[in-house]
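Of the protein chains in this complex, one is absent; all others appear in place.
Right after this comes subunit A.
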Amino acid sequence: MSSPRTIRFTLNGEPVSATIMPHETLVDVLQHRFDLRGARESCGQGLCGCCTVHVDGKPVSGCLFLAVFADGARVDTVEGLARGDALDPVQEAFIEAGAFQCGFCTPGFVMMVKQLLKEHPEPTDEEVRHYLTGNLCRCSAYPEILDAVKLASARQAEAARRA
């Protein structure tokens, strides 16, 4: 018989626990136990990137990531990016560039771009395309998403110069 398990992890900086079933995915648990709706299941097969969250600092597809895998890990979601009323620079760049229409895919894209800019602070178009290949935008806002990445990258470089 399948039986519940209790997992403990750090969610957007806060220690949390949840009692889950072994077959539940991380995106299910975030949605239904923690009411975090940013990461959402769309394709359910790891194809679209809408469920992207960071586990121990690395982006993963939450729809194919069992919740039990998060036991003891650090989980960061789009809800943890803002500081009070101040949005993250990547979020600001998406708004300014108009990098979405319906917005369903946006949290996944934002989480990927956060990591992209860590690994490639000033990415080429090709690096951006390769890195974001697992994220689909059905409204096809890709040119604006590319603009948003460039904008966020420039702001990050500017902030680093001033610091």
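The rule we apply is simple: a contact is a pair of C-beta atoms (placed from the backbone, for glycine too) under 8 Å apart; a residue touches a chain by one contact, two chains touch by 3 or more; residues count from 1.
The definition used in the following text is that contacts and distances are computed from a predicted model.
**Student:** If you had to name the missing chain as UniProt does, which of "Xanthine dehydrogenase family protein subunit M", "3-isopropylmalate dehydratase small subunit", "NADH-quinone oxidoreductase subunit N" or "Cellulose synthase operon protein YhjQ" would it be?
**Tutor:** According to UniProt, the chain not displayed is called "Xanthine dehydrogenase family protein subunit M".
**Student:** Out of A:T52, A:Q91, A:T106 or A:S153, point to the residue that touches the absent chain in the complete complex.
**Tutor:** A:T52
**Student:** Going by the contact rule already stated, which one of A:L11, A:L30 or A:M112 would touch the omitted chain in the full complex?
**Tutor:** Only one of A:L11, A:L30 or A:M112 touches the chain omitted from view, namely A:M112.
**Student:** Mind listing the subunit A residues that contact the chain we can't see here?
**Tutor:** Counting only subunit A, the missing chain is touched by 1-3, 5, 21-23, 25, 44-47, 49, 52, 58-61, 64-66, 68-69, 112, 115, 129-135.
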